[in-house]
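In this view, the complex is presented without one of its protein chains, the others remaining in place.
For clarity, chains are labelled A and B in written order, and residue numbers in each chain start from 1.
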Amino acid sequence: MDAIILQILNGLDKGSAYALIALGLTLIFGTLGVVNFAHGALFMIGAFCAVTMQRLLTLSHVVVDESQTDFLGNPLAVNVPYVNSIFGEELGQALINWSVPLSVLLVIPVMLLVGWAIERGLIKHFYKRPHADQILVTFGLAIVLQEIIRAMYGANPIQSPAPPLFSGSVDLGTYLGFQANAIVYPIWRLVYFFFSAIIIAAVFAFLQFTTFGMVVRAGMADRETVGMLGIDIDKRFTFMFGLAAVVAGMAGAMYAPILSPNYHMGMDFLVLSFVVVVVGGMGSLPGAVAAGFLLGILQGFASMNEVKAVLPGIDQIVIYLVAIIILLTRPRGLMGRRGVMED
Amino acid sequence: MGILEVKGVNKRFGGLQALGDVNLSVKENTVHAIIGPNGAGKSTLLNCLVGKLIPDSGSVMFDGQSVLGRKPHEINQMGISRVFQTPEIFADLTVLENVMIPCFAKRDGAFRMHAIESTRHEGDIIAQAKAILSDVSMLEKSEMIASSLSRGDKRRLEMAMCLVQEPRLLLLDEPTAGMARADTNNTIELLKEIKAKRDITMCIIEHDMHVVFSLAERITVLAQGTPLVEETPENIKGHPKVREAYLGEAQV
Partner (left out) sequence: MLGLTSRDFTLFAIVCALTLLAPIILNPFPTGSALGASFNAGYPALMQRFAIFGILVVGFNILFGLTGYLSFGHAAFLGVGSYAAVWMFKLLSYNIVPAIVLSIIVAGLFSVVIGYVSLRRSGIYFSILTLAFAQMCYALAYSVFTPLTNGETGLQVYTSDPQVLMSPGDPVVPHLFGLQMNTAEVVRVGPWTWTFEVGYYLCAIMLIAAFYLSIRIFRSPFGMMLRAIKSNQTRMNYTGLNSRPYTLAAFIISGMYAGLAGGLLAAMDPLTGAERMYWTASGEIVVMAILGGVGTLIGPVVGSGIIKYLENIVSKINENILHQWFAALPDGLENVLIGVVHPFVGEGWHLTLGLLFMVVVIFLPGGLVEGGQRVGAMFSRKSRNASGVEADAAAQNPNTPAE
(Lines give C-alpha, C1' and ligand atoms only; values in the text may rest on other atoms or scores of the structure.)
Protein backbone atom coordinates (compact mmCIF):
# COMPACT_ATOMS: atom_id res chain seq x y z
CA MET A 1 0.00 0.00 0.00
CA ASP A 2 2.70 2.44 0.99
CA ALA A 3 4.60 1.53 -2.17
CA ILE A 4 1.53 2.30 -4.27
CA ILE A 5 1.03 5.68 -2.62
CA LEU A 6 4.69 6.46 -3.19
CA GLN A 7 4.36 5.67 -6.89
CA ILE A 8 1.24 7.78 -7.20
CA LEU A 9 3.17 10.63 -5.60
CA ASN A 10 6.12 10.01 -7.91
CA GLY A 11 3.84 10.33 -10.87
CA LEU A 12 2.26 13.52 -9.63
CA ASP A 13 5.02 16.00 -10.42
CA LYS A 14 5.56 14.77 -13.98
CA GLY A 15 1.83 14.42 -14.38
CA SER A 16 1.39 18.03 -13.24
CA ALA A 17 3.84 19.25 -15.84
CA TYR A 18 2.17 17.17 -18.56
CA ALA A 19 -1.22 18.45 -17.47
CA LEU A 20 -0.15 22.10 -17.55
CA ILE A 21 1.45 21.82 -20.98
CA ALA A 22 -1.44 19.78 -22.32
CA LEU A 23 -3.87 22.34 -20.93
CA GLY A 24 -2.18 25.10 -22.91
CA LEU A 25 -1.98 22.98 -26.04
CA THR A 26 -5.67 22.23 -25.78
CA LEU A 27 -6.59 25.87 -25.16
CA ILE A 28 -4.67 26.88 -28.27
CA PHE A 29 -6.05 24.05 -30.32
CA GLY A 30 -9.59 24.53 -29.10
CA THR A 31 -9.76 28.28 -29.62
CA LEU A 32 -7.34 28.99 -32.42
CA GLY A 33 -7.58 25.63 -34.16
CA VAL A 34 -3.80 25.52 -34.32
CA VAL A 35 -1.60 22.55 -33.51
CA ASN A 36 1.29 24.16 -31.68
CA PHE A 37 4.50 22.13 -31.76
CA ALA A 38 6.36 25.06 -30.18
CA HIS A 39 4.54 24.68 -26.89
CA GLY A 40 7.32 22.63 -25.33
CA ALA A 41 9.70 25.45 -26.19
CA LEU A 42 7.49 27.82 -24.18
CA PHE A 43 7.80 25.46 -21.21
CA MET A 44 11.55 25.52 -21.69
CA ILE A 45 11.65 29.33 -21.89
CA GLY A 46 9.74 29.41 -18.61
CA ALA A 47 12.39 27.21 -17.02
CA PHE A 48 15.08 29.55 -18.26
CA CYS A 49 13.18 32.47 -16.76
CA ALA A 50 13.95 30.82 -13.42
CA VAL A 51 17.62 30.66 -14.40
CA THR A 52 17.54 34.30 -15.47
CA MET A 53 15.88 35.37 -12.23
CA GLN A 54 18.56 33.61 -10.26
CA ARG A 55 21.26 35.33 -12.31
CA LEU A 56 19.61 38.71 -11.97
CA LEU A 57 19.38 38.35 -8.21
CA THR A 58 22.97 37.22 -7.88
CA LEU A 59 24.36 40.05 -10.02
CA SER A 60 27.23 41.21 -7.88
CA HIS A 61 29.60 44.07 -7.41
CA VAL A 62 32.93 44.06 -5.65
CA VAL A 63 32.92 45.48 -2.14
CA VAL A 64 35.93 45.86 0.09
CA ASP A 65 35.13 44.20 3.34
CA GLU A 66 37.11 45.84 6.10
CA SER A 67 36.19 43.23 8.66
CA GLN A 68 37.95 40.46 6.74
CA THR A 69 41.53 40.37 5.68
CA ASP A 70 43.45 38.17 3.30
CA PHE A 71 46.65 36.47 4.29
CA LEU A 72 48.67 39.65 3.69
CA GLY A 73 46.48 41.53 6.09
CA ASN A 74 44.85 43.68 3.42
CA PRO A 75 41.10 44.18 3.52
CA LEU A 76 39.35 41.50 1.52
CA ALA A 77 37.48 42.38 -1.67
CA VAL A 78 34.38 40.23 -1.95
CA ASN A 79 31.62 39.90 -4.50
CA VAL A 80 28.38 41.07 -3.01
CA PRO A 81 25.10 40.70 -4.84
CA TYR A 82 23.37 44.02 -5.42
CA VAL A 83 20.27 42.75 -3.64
CA ASN A 84 22.31 42.30 -0.48
CA SER A 85 23.55 45.85 -0.69
CA ILE A 86 20.09 47.20 -1.41
CA PHE A 87 17.94 45.14 0.92
CA GLY A 88 20.49 44.17 3.48
CA GLU A 89 22.20 40.87 4.04
CA GLU A 90 19.29 38.89 5.35
CA LEU A 91 16.52 39.90 2.97
CA GLY A 92 18.91 39.85 0.02
CA GLN A 93 19.94 36.29 0.72
CA ALA A 94 16.32 35.29 1.14
CA LEU A 95 15.47 36.81 -2.23
CA ILE A 96 18.27 34.83 -3.86
CA ASN A 97 17.19 31.62 -2.21
CA TRP A 98 13.63 32.18 -3.35
CA SER A 99 14.61 32.97 -6.91
CA VAL A 100 12.62 30.08 -8.43
CA PRO A 101 9.23 31.04 -6.97
CA LEU A 102 10.05 34.70 -7.56
CA SER A 103 10.73 33.96 -11.21
CA VAL A 104 7.00 33.51 -11.70
CA LEU A 105 6.87 37.32 -11.55
CA LEU A 106 9.28 37.41 -14.45
CA VAL A 107 7.54 34.60 -16.32
CA ILE A 108 4.21 36.40 -16.61
CA PRO A 109 5.37 39.48 -18.54
CA VAL A 110 7.98 37.54 -20.52
CA MET A 111 5.60 34.81 -21.60
CA LEU A 112 2.82 37.27 -22.42
CA LEU A 113 5.25 39.12 -24.63
CA VAL A 114 6.61 35.97 -26.26
CA GLY A 115 3.11 34.61 -26.76
CA TRP A 116 1.91 37.88 -28.22
CA ALA A 117 4.85 38.04 -30.62
CA ILE A 118 4.42 34.44 -31.76
CA GLU A 119 0.68 34.72 -32.25
CA ARG A 120 0.71 38.08 -34.03
CA GLY A 121 3.87 37.44 -35.98
CA LEU A 122 3.37 33.85 -37.06
CA ILE A 123 0.44 31.77 -35.89
CA LYS A 124 -2.12 34.33 -37.07
CA HIS A 125 -1.19 33.59 -40.66
CA PHE A 126 -1.75 29.89 -40.17
CA TYR A 127 -5.36 29.79 -38.99
CA LYS A 128 -6.60 28.80 -42.41
CA ARG A 129 -3.67 26.62 -43.43
CA PRO A 130 -3.78 22.80 -43.15
CA HIS A 131 -2.83 21.25 -39.80
CA ALA A 132 0.26 19.74 -41.40
CA ASP A 133 1.53 23.26 -42.21
CA GLN A 134 0.82 24.41 -38.65
CA ILE A 135 2.71 21.45 -37.25
CA LEU A 136 5.63 22.12 -39.54
CA VAL A 137 5.96 25.85 -38.97
CA THR A 138 5.66 25.57 -35.20
CA PHE A 139 8.15 22.71 -35.30
CA GLY A 140 10.54 25.07 -37.08
CA LEU A 141 9.81 27.75 -34.48
CA ALA A 142 10.53 25.28 -31.69
CA ILE A 143 13.94 24.56 -33.18
CA VAL A 144 14.67 28.28 -33.48
CA LEU A 145 13.61 29.02 -29.89
CA GLN A 146 15.64 26.21 -28.44
CA GLU A 147 18.71 27.21 -30.44
CA ILE A 148 18.39 30.81 -29.26
CA ILE A 149 18.30 29.58 -25.68
CA ARG A 150 21.28 27.35 -26.33
CA ALA A 151 23.22 30.26 -27.78
CA MET A 152 22.37 32.36 -24.73
CA TYR A 153 22.76 29.84 -21.92
CA GLY A 154 24.92 27.09 -23.36
CA ALA A 155 24.20 23.43 -23.81
CA ASN A 156 24.71 22.23 -20.25
CA PRO A 157 21.88 21.90 -17.73
CA ILE A 158 21.86 24.72 -15.19
CA GLN A 159 21.02 23.89 -11.60
CA SER A 160 18.28 25.98 -10.05
CA PRO A 161 17.74 24.98 -6.44
CA ALA A 162 14.46 25.27 -4.63
CA PRO A 163 14.22 27.58 -1.59
CA PRO A 164 15.89 25.96 1.44
CA LEU A 165 12.56 25.81 3.20
CA PHE A 166 11.31 23.36 0.55
CA SER A 167 14.51 21.68 -0.49
CA GLY A 168 14.46 18.67 1.80
CA SER A 169 12.25 15.64 1.88
CA VAL A 170 9.29 14.96 4.06
CA ASP A 171 8.34 11.63 5.56
CA LEU A 172 4.73 11.52 4.46
CA GLY A 173 4.30 7.96 5.70
CA THR A 174 4.30 9.01 9.34
CA TYR A 175 1.46 11.47 8.69
CA LEU A 176 -0.58 8.78 6.97
CA GLY A 177 -0.01 6.18 9.62
CA PHE A 178 2.63 4.10 7.88
CA GLN A 179 6.03 3.17 9.17
CA ALA A 180 8.68 5.83 9.30
CA ASN A 181 10.66 6.22 6.08
CA ALA A 182 8.09 4.26 4.06
CA ILE A 183 7.03 7.28 2.00
CA VAL A 184 9.77 9.87 1.80
CA TYR A 185 8.98 12.54 -0.71
CA PRO A 186 10.83 15.70 -1.80
CA ILE A 187 8.93 18.73 -0.55
CA TRP A 188 9.39 20.74 -3.71
CA ARG A 189 7.49 18.12 -5.70
CA LEU A 190 4.56 18.51 -3.37
CA VAL A 191 4.81 22.27 -3.81
CA TYR A 192 4.85 21.77 -7.56
CA PHE A 193 1.76 19.61 -7.43
CA PHE A 194 -0.19 22.16 -5.36
CA PHE A 195 1.03 24.97 -7.57
CA SER A 196 -0.21 23.13 -10.68
CA ALA A 197 -3.51 22.38 -9.05
CA ILE A 198 -3.97 26.08 -8.30
CA ILE A 199 -3.07 27.10 -11.84
CA ILE A 200 -5.42 24.52 -13.33
CA ALA A 201 -8.21 25.60 -11.01
CA ALA A 202 -7.56 29.24 -11.88
CA VAL A 203 -7.73 28.56 -15.62
CA PHE A 204 -10.96 26.62 -15.26
CA ALA A 205 -12.45 29.30 -13.02
CA PHE A 206 -11.46 31.96 -15.52
CA LEU A 207 -13.17 30.08 -18.32
CA GLN A 208 -16.21 29.29 -16.22
CA PHE A 209 -16.96 32.56 -14.47
CA THR A 210 -15.89 35.41 -16.78
CA THR A 211 -17.63 36.68 -19.87
CA PHE A 212 -14.37 36.38 -21.68
CA GLY A 213 -14.13 32.74 -20.67
CA MET A 214 -17.69 32.16 -21.79
CA VAL A 215 -16.89 33.46 -25.27
CA VAL A 216 -13.80 31.28 -25.36
CA ARG A 217 -15.76 28.22 -24.36
CA ALA A 218 -18.38 29.01 -26.98
CA GLY A 219 -15.56 29.39 -29.47
CA MET A 220 -14.16 26.00 -28.55
CA ALA A 221 -17.56 24.43 -29.04
CA ASP A 222 -18.23 26.06 -32.38
CA ARG A 223 -15.70 28.40 -33.88
CA GLU A 224 -17.73 29.48 -36.85
CA THR A 225 -20.81 30.58 -34.95
CA VAL A 226 -18.81 32.74 -32.59
CA GLY A 227 -17.10 34.33 -35.55
CA MET A 228 -20.54 35.17 -36.92
CA LEU A 229 -21.65 36.85 -33.71
CA GLY A 230 -19.32 39.66 -34.59
CA ILE A 231 -17.30 39.28 -31.42
CA ASP A 232 -13.81 40.59 -31.93
CA ILE A 233 -12.37 37.14 -31.81
CA ASP A 234 -8.89 38.14 -32.96
CA LYS A 235 -7.92 39.94 -29.77
CA ARG A 236 -9.28 37.14 -27.68
CA PHE A 237 -7.27 34.61 -29.67
CA THR A 238 -4.11 36.58 -29.04
CA PHE A 239 -4.89 36.73 -25.35
CA MET A 240 -5.64 33.00 -25.22
CA PHE A 241 -2.32 32.25 -26.82
CA GLY A 242 -0.63 34.52 -24.30
CA LEU A 243 -2.46 32.81 -21.45
CA ALA A 244 -1.45 29.36 -22.69
CA ALA A 245 2.12 30.60 -22.97
CA VAL A 246 2.05 31.91 -19.40
CA VAL A 247 0.68 28.59 -18.11
CA ALA A 248 3.42 26.68 -19.93
CA GLY A 249 6.03 29.18 -18.74
CA MET A 250 5.00 28.94 -15.10
CA ALA A 251 4.99 25.16 -15.38
CA GLY A 252 8.53 25.35 -16.70
CA ALA A 253 9.85 27.85 -14.16
CA MET A 254 8.58 25.91 -11.18
CA TYR A 255 9.90 22.66 -12.67
CA ALA A 256 13.45 24.02 -12.72
CA PRO A 257 14.43 22.58 -9.28
CA ILE A 258 13.12 19.16 -10.32
CA LEU A 259 14.89 19.03 -13.65
CA SER A 260 17.84 21.36 -14.24
CA PRO A 261 16.87 23.46 -17.25
CA ASN A 262 18.52 22.46 -20.52
CA TYR A 263 17.78 23.70 -23.98
CA HIS A 264 16.16 20.52 -25.29
CA MET A 265 13.85 19.84 -22.34
CA GLY A 266 11.01 21.50 -24.24
CA MET A 267 11.06 18.99 -27.06
CA ASP A 268 11.20 16.07 -24.64
CA PHE A 269 8.14 17.32 -22.81
CA LEU A 270 6.33 18.33 -25.97
CA VAL A 271 6.25 14.84 -27.46
CA LEU A 272 4.82 13.41 -24.26
CA SER A 273 2.38 16.31 -23.84
CA PHE A 274 1.08 15.76 -27.33
CA VAL A 275 0.48 12.15 -26.53
CA VAL A 276 -1.32 13.38 -23.41
CA VAL A 277 -3.54 15.71 -25.43
CA VAL A 278 -4.44 12.99 -27.87
CA VAL A 279 -5.15 10.49 -25.11
CA GLY A 280 -7.29 13.06 -23.26
CA GLY A 281 -9.19 13.86 -26.41
CA MET A 282 -8.25 16.66 -28.76
CA GLY A 283 -10.09 19.80 -27.68
CA SER A 284 -11.16 18.65 -24.22
CA LEU A 285 -9.67 20.63 -21.31
CA PRO A 286 -10.71 18.21 -18.54
CA GLY A 287 -9.47 15.39 -20.75
CA ALA A 288 -6.06 17.00 -21.07
CA VAL A 289 -5.70 17.47 -17.31
CA ALA A 290 -6.98 14.00 -16.46
CA ALA A 291 -4.79 12.31 -19.04
CA GLY A 292 -1.77 14.30 -17.86
CA PHE A 293 -2.06 13.03 -14.31
CA LEU A 294 -3.12 9.56 -15.42
CA LEU A 295 -0.11 9.09 -17.67
CA GLY A 296 2.25 10.62 -15.13
CA ILE A 297 1.04 8.20 -12.45
CA LEU A 298 1.13 5.25 -14.85
CA GLN A 299 4.72 6.12 -15.60
CA GLY A 300 5.36 6.17 -11.85
CA PHE A 301 3.90 2.69 -11.46
CA ALA A 302 5.79 1.35 -14.44
CA SER A 303 9.02 2.47 -12.78
CA MET A 304 8.40 0.19 -9.78
CA ASN A 305 10.96 -2.58 -9.59
CA GLU A 306 8.23 -5.18 -9.11
CA VAL A 307 6.61 -4.13 -12.38
CA LYS A 308 9.87 -3.89 -14.25
CA ALA A 309 10.78 -7.40 -13.15
CA VAL A 310 7.67 -8.74 -14.90
CA LEU A 311 7.70 -6.41 -17.90
CA PRO A 312 11.23 -5.19 -18.48
CA GLY A 313 11.49 -1.78 -20.10
CA ILE A 314 7.84 -0.99 -19.50
CA ASP A 315 8.68 2.29 -17.75
CA GLN A 316 10.16 3.61 -21.00
CA ILE A 317 7.22 2.82 -23.20
CA VAL A 318 4.14 2.78 -21.00
CA ILE A 319 2.91 6.20 -22.12
CA TYR A 320 3.21 5.37 -25.79
CA LEU A 321 1.66 1.97 -25.27
CA VAL A 322 -1.33 3.46 -23.47
CA ALA A 323 -1.65 6.10 -26.19
CA ILE A 324 -1.76 3.44 -28.89
CA ILE A 325 -4.31 1.34 -27.05
CA ILE A 326 -6.54 4.31 -26.29
CA LEU A 327 -6.38 5.70 -29.81
CA LEU A 328 -7.35 2.36 -31.27
CA THR A 329 -10.19 1.62 -28.87
CA ARG A 330 -11.45 5.17 -28.29
CA PRO A 331 -10.53 7.06 -31.42
CA ARG A 332 -11.46 10.43 -29.90
CA GLY A 333 -9.46 9.90 -26.74
CA LEU A 334 -10.84 9.70 -23.23
CA MET A 335 -13.06 12.78 -23.40
CA GLY A 336 -12.85 13.93 -27.00
CA ARG A 337 -15.86 15.13 -28.91
CA ARG A 338 -17.12 14.15 -32.29
CA GLY A 339 -15.91 16.12 -35.24
CA VAL A 340 -12.67 17.52 -33.82
CA MET A 341 -9.70 17.02 -36.15
CA GLU A 342 -11.32 14.24 -38.05
CA ASP A 343 -10.42 15.14 -41.58
CA MET B 1 -40.04 -7.05 -56.40
CA GLY B 2 -38.03 -3.81 -56.56
CA ILE B 3 -34.29 -3.49 -57.08
CA LEU B 4 -34.08 -1.87 -53.65
CA GLU B 5 -36.21 -3.26 -50.84
CA VAL B 6 -36.19 -1.57 -47.45
CA LYS B 7 -38.16 -3.44 -44.80
CA GLY B 8 -38.94 -2.37 -41.25
CA VAL B 9 -35.85 -0.21 -40.81
CA ASN B 10 -35.48 1.49 -37.41
CA LYS B 11 -32.74 3.84 -36.29
CA ARG B 12 -32.45 5.67 -32.98
CA PHE B 13 -29.94 8.30 -31.96
CA GLY B 14 -30.10 8.34 -28.19
CA GLY B 15 -33.66 9.36 -27.40
CA LEU B 16 -34.51 10.40 -30.93
CA GLN B 17 -36.29 7.97 -33.22
CA ALA B 18 -34.78 9.02 -36.55
CA LEU B 19 -36.35 6.22 -38.57
CA GLY B 20 -39.39 4.26 -37.45
CA ASP B 21 -40.38 1.16 -39.36
CA VAL B 22 -39.48 2.41 -42.82
CA ASN B 23 -40.62 0.29 -45.75
CA LEU B 24 -39.67 1.28 -49.25
CA SER B 25 -39.56 -0.45 -52.58
CA VAL B 26 -37.79 1.11 -55.56
CA LYS B 27 -38.65 -0.48 -58.91
CA GLU B 28 -35.93 -1.05 -61.47
CA ASN B 29 -35.50 1.68 -64.10
CA THR B 30 -37.65 4.23 -62.36
CA VAL B 31 -36.92 7.58 -60.80
CA HIS B 32 -38.06 7.43 -57.21
CA ALA B 33 -38.11 10.56 -55.09
CA ILE B 34 -38.12 10.71 -51.30
CA ILE B 35 -39.44 13.98 -49.97
CA GLY B 36 -40.31 15.28 -46.57
CA PRO B 37 -39.86 18.24 -44.26
CA ASN B 38 -36.61 18.97 -42.46
CA GLY B 39 -35.71 16.33 -39.93
CA ALA B 40 -37.98 13.75 -41.53
CA GLY B 41 -35.11 11.26 -41.65
CA LYS B 42 -34.32 11.47 -45.37
CA SER B 43 -30.57 11.72 -44.94
CA THR B 44 -30.52 9.08 -42.21
CA LEU B 45 -32.31 6.71 -44.55
CA LEU B 46 -29.87 7.43 -47.34
CA ASN B 47 -26.90 6.85 -45.02
CA CYS B 48 -28.39 3.48 -44.07
CA LEU B 49 -28.54 2.53 -47.75
CA VAL B 50 -24.86 3.29 -48.46
CA GLY B 51 -23.34 1.74 -45.35
CA LYS B 52 -22.47 4.93 -43.48
CA LEU B 53 -25.01 4.08 -40.78
CA ILE B 54 -26.21 0.68 -39.68
CA PRO B 55 -29.94 0.47 -38.80
CA ASP B 56 -30.91 -0.88 -35.39
CA SER B 57 -33.31 -3.33 -37.00
CA GLY B 58 -34.86 -4.14 -40.34
CA SER B 59 -33.40 -5.15 -43.67
CA VAL B 60 -32.08 -3.38 -46.75
CA MET B 61 -31.86 -5.62 -49.81
CA PHE B 62 -30.31 -4.57 -53.08
CA ASP B 63 -31.01 -6.91 -55.96
CA GLY B 64 -31.72 -9.75 -53.57
CA GLN B 65 -28.61 -9.22 -51.43
CA SER B 66 -28.44 -7.54 -48.04
CA VAL B 67 -26.31 -4.39 -47.85
CA LEU B 68 -26.35 -4.25 -44.07
CA GLY B 69 -22.96 -4.50 -42.39
CA ARG B 70 -21.10 -3.85 -45.60
CA LYS B 71 -18.68 -0.97 -45.96
CA PRO B 72 -19.41 1.91 -48.34
CA HIS B 73 -16.90 0.68 -50.92
CA GLU B 74 -18.39 -2.81 -50.90
CA ILE B 75 -21.87 -1.42 -51.41
CA ASN B 76 -20.61 0.68 -54.27
CA GLN B 77 -19.08 -2.39 -55.85
CA MET B 78 -22.52 -4.02 -55.70
CA GLY B 79 -23.77 -1.31 -58.05
CA ILE B 80 -24.95 1.60 -55.92
CA SER B 81 -23.42 5.03 -56.57
CA ARG B 82 -24.06 8.19 -54.63
CA VAL B 83 -24.14 11.87 -55.51
CA PHE B 84 -23.64 14.20 -52.54
CA GLN B 85 -25.32 17.42 -51.53
CA THR B 86 -22.08 19.31 -52.09
CA PRO B 87 -20.20 17.57 -54.88
CA GLU B 88 -17.55 15.19 -53.55
CA ILE B 89 -14.83 15.11 -56.17
CA PHE B 90 -11.05 14.71 -56.15
CA ALA B 91 -10.38 18.43 -56.08
CA ASP B 92 -6.59 18.24 -56.56
CA LEU B 93 -6.75 15.96 -59.57
CA THR B 94 -7.56 16.77 -63.19
CA VAL B 95 -11.06 16.24 -64.51
CA LEU B 96 -9.91 13.30 -66.60
CA GLU B 97 -8.21 11.65 -63.61
CA ASN B 98 -11.37 12.17 -61.58
CA VAL B 99 -13.28 10.05 -64.06
CA MET B 100 -10.50 7.51 -64.60
CA ILE B 101 -10.52 6.52 -60.94
CA PRO B 102 -14.06 5.10 -60.96
CA CYS B 103 -13.17 3.33 -64.22
CA PHE B 104 -10.29 1.62 -62.42
CA ALA B 105 -12.56 0.83 -59.49
CA LYS B 106 -15.03 -0.84 -61.83
CA ARG B 107 -12.39 -2.83 -63.70
CA ASP B 108 -10.00 -3.77 -60.90
CA GLY B 109 -12.22 -3.89 -57.82
CA ALA B 110 -11.64 -2.32 -54.44
CA PHE B 111 -7.86 -2.73 -54.44
CA ARG B 112 -5.24 -3.67 -56.97
CA MET B 113 -1.53 -3.12 -56.72
CA HIS B 114 -0.70 -1.72 -60.16
CA ALA B 115 2.24 0.35 -59.06
CA ILE B 116 4.62 -0.09 -61.98
CA GLU B 117 2.30 0.17 -64.98
CA SER B 118 1.89 3.61 -66.46
CA THR B 119 -1.54 5.23 -66.52
CA ARG B 120 -0.76 6.50 -70.01
CA HIS B 121 -0.92 2.96 -71.30
CA GLU B 122 -4.42 2.37 -69.94
CA GLY B 123 -6.04 3.09 -73.30
CA ASP B 124 -9.39 1.49 -72.50
CA ILE B 125 -9.77 3.40 -69.28
CA ILE B 126 -8.87 6.72 -70.90
CA ALA B 127 -11.29 6.09 -73.77
CA GLN B 128 -14.05 5.18 -71.33
CA ALA B 129 -13.38 8.30 -69.25
CA LYS B 130 -13.34 10.56 -72.28
CA ALA B 131 -16.58 9.08 -73.55
CA ILE B 132 -18.42 9.90 -70.35
CA LEU B 133 -16.89 13.39 -70.23
CA SER B 134 -18.18 14.06 -73.70
CA ASP B 135 -21.59 12.75 -72.56
CA VAL B 136 -21.73 15.47 -69.91
CA SER B 137 -20.11 17.93 -72.35
CA MET B 138 -16.94 18.44 -70.32
CA LEU B 139 -14.43 16.89 -72.66
CA GLU B 140 -12.68 20.17 -73.39
CA LYS B 141 -12.15 20.66 -69.65
CA SER B 142 -10.51 17.27 -69.08
CA GLU B 143 -7.05 18.67 -68.26
CA MET B 144 -8.36 21.25 -65.78
CA ILE B 145 -7.80 20.77 -62.05
CA ALA B 146 -11.18 19.86 -60.63
CA SER B 147 -11.09 22.47 -57.85
CA SER B 148 -11.07 25.25 -60.45
CA LEU B 149 -14.40 24.16 -61.96
CA SER B 150 -17.60 26.10 -61.44
CA ARG B 151 -20.11 24.64 -59.03
CA GLY B 152 -22.33 23.45 -61.83
CA ASP B 153 -19.41 21.73 -63.56
CA LYS B 154 -18.40 20.08 -60.31
CA ARG B 155 -21.89 18.63 -60.11
CA ARG B 156 -21.66 17.38 -63.70
CA LEU B 157 -18.26 15.89 -62.99
CA GLU B 158 -19.56 14.08 -59.94
CA MET B 159 -22.44 12.69 -62.00
CA ALA B 160 -19.99 11.57 -64.66
CA MET B 161 -17.86 9.83 -62.00
CA CYS B 162 -20.92 7.96 -60.78
CA LEU B 163 -22.28 7.15 -64.23
CA VAL B 164 -19.05 5.82 -65.65
CA GLN B 165 -19.34 2.96 -63.19
CA GLU B 166 -22.67 2.09 -64.80
CA PRO B 167 -24.37 1.74 -61.44
CA ARG B 168 -27.71 -0.03 -61.28
CA LEU B 169 -28.90 2.39 -58.63
CA LEU B 170 -27.92 6.04 -58.39
CA LEU B 171 -28.68 7.79 -55.11
CA LEU B 172 -28.88 11.56 -55.27
CA ASP B 173 -28.80 13.59 -52.06
CA GLU B 174 -30.40 16.96 -52.80
CA PRO B 175 -28.55 17.38 -56.08
CA THR B 176 -29.80 20.94 -56.54
CA ALA B 177 -29.41 22.21 -52.97
CA GLY B 178 -28.25 25.82 -52.93
CA MET B 179 -28.36 26.18 -56.71
CA ALA B 180 -29.73 29.10 -58.67
CA ARG B 181 -32.84 28.42 -60.76
CA ALA B 182 -30.88 28.20 -64.01
CA ASP B 183 -28.40 25.70 -62.55
CA THR B 184 -31.25 23.69 -61.12
CA ASN B 185 -32.89 23.49 -64.55
CA ASN B 186 -29.58 22.44 -66.09
CA THR B 187 -29.26 19.67 -63.54
CA ILE B 188 -32.80 18.51 -64.26
CA GLU B 189 -31.99 18.41 -67.98
CA LEU B 190 -28.78 16.50 -67.28
CA LEU B 191 -30.61 13.91 -65.23
CA LYS B 192 -33.31 13.56 -67.88
CA GLU B 193 -30.66 13.01 -70.55
CA ILE B 194 -28.95 10.41 -68.42
CA LYS B 195 -32.21 8.62 -67.82
CA ALA B 196 -33.07 8.69 -71.54
CA LYS B 197 -29.69 7.29 -72.57
CA ARG B 198 -29.36 4.31 -70.27
CA ASP B 199 -31.12 1.85 -68.00
CA ILE B 200 -30.66 3.22 -64.55
CA THR B 201 -32.64 3.43 -61.36
CA MET B 202 -32.49 6.71 -59.53
CA CYS B 203 -33.46 7.51 -56.00
CA ILE B 204 -33.59 11.24 -55.31
CA ILE B 205 -33.83 12.97 -51.97
CA GLU B 206 -34.98 16.49 -52.60
CA HIS B 207 -36.46 19.59 -51.06
CA ASP B 208 -37.25 21.39 -54.29
CA MET B 209 -40.71 20.31 -55.49
CA HIS B 210 -39.97 21.63 -58.96
CA VAL B 211 -37.15 19.11 -59.31
CA VAL B 212 -39.20 16.31 -57.83
CA PHE B 213 -42.19 16.83 -60.09
CA SER B 214 -40.01 17.22 -63.19
CA LEU B 215 -38.25 13.91 -62.71
CA ALA B 216 -39.93 11.47 -60.38
CA GLU B 217 -42.15 8.62 -61.39
CA ARG B 218 -42.87 7.54 -57.83
CA ILE B 219 -42.72 9.68 -54.72
CA THR B 220 -42.42 8.60 -51.09
CA VAL B 221 -43.26 11.16 -48.46
CA LEU B 222 -41.34 10.78 -45.22
CA ALA B 223 -42.36 12.53 -42.02
CA GLN B 224 -40.93 12.07 -38.55
CA GLY B 225 -38.98 9.05 -39.70
CA THR B 226 -41.95 7.17 -41.15
CA PRO B 227 -43.23 6.96 -44.73
CA LEU B 228 -46.67 8.56 -45.00
CA VAL B 229 -47.61 7.71 -48.57
CA GLU B 230 -46.08 6.40 -51.74
CA GLU B 231 -47.77 7.64 -54.89
CA THR B 232 -47.32 8.98 -58.41
CA PRO B 233 -46.57 12.71 -58.69
CA GLU B 234 -50.08 13.49 -59.90
CA ASN B 235 -51.66 11.88 -56.86
CA ILE B 236 -49.18 13.39 -54.41
CA LYS B 237 -49.96 17.02 -55.16
CA GLY B 238 -53.32 17.21 -53.50
CA HIS B 239 -52.82 14.45 -50.97
CA PRO B 240 -54.13 15.54 -47.57
CA LYS B 241 -51.46 13.64 -45.62
CA VAL B 242 -48.73 15.40 -47.53
CA ARG B 243 -50.23 18.80 -46.83
CA GLU B 244 -50.49 17.83 -43.24
CA ALA B 245 -46.86 16.81 -43.06
CA TYR B 246 -45.58 19.93 -44.73
CA LEU B 247 -47.92 22.55 -43.36
CA GLY B 248 -48.69 21.22 -39.91
CA GLU B 249 -51.98 20.07 -38.51
CA ALA B 250 -53.24 23.56 -37.73
CA GLN B 251 -53.74 24.25 -41.41
CA VAL B 252 -55.87 21.20 -42.08
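We take it that a residue touches a chain if its C-beta (ideal position, glycine included) is under 8 Å from a C-beta of that chain, and two chains touch if they have at least 3 such contacts.
Just so it is clear, the model here is predicted, and its values are computed rather than measured.
A.B. asks: Looking at the whole complex, which visible chains does the left-out chain touch?
C.D. replies: Across all of the complex, the chain we cannot see touches A, B.
A.B. asks: Out of A:6, A:19, A:114 or A:137, which residue would touch the omitted chain in the full complex?
C.D. replies: If we include the chain that is not displayed, A:137 is the one touching it.
A.B. asks: Of the residues B:1, B:116 or B:182, I need the one that contacts the missing chain.
C.D. replies: For the chain that is not drawn, the touching residue is B:116.
A.B. asks: Which chain A residues touch the hidden chain?
C.D. replies: Contact residues on chain A toward the absent chain are 35, 122, 125, 129, 131-133, 135-137, 139-144, 146-148, 150-151, 267, 271, 274-275, 278, 282, 312-313, 316-317, 320-321, 323-324, 327-328, 331, 341-343.
A.B. asks: Could you please point out the chain B residues that touch the chain left off the display?
C.D. replies: Interface with the chain not displayed, on the chain B side: 50, 71-74, 76-77, 81-82, 84, 88-93, 97, 100-102, 104-106, 108-120, 122, 161, 165.
The criterion applied here is as follows: only the chains that are shown with their structure count from here on.
A.B. asks: Would you mind pulling out the distance in Å between where the CA atoms of chain A average out and where those of chain B do?
C.D. replies: So the centre of chain A lies 52 Å away from the centre of chain B.
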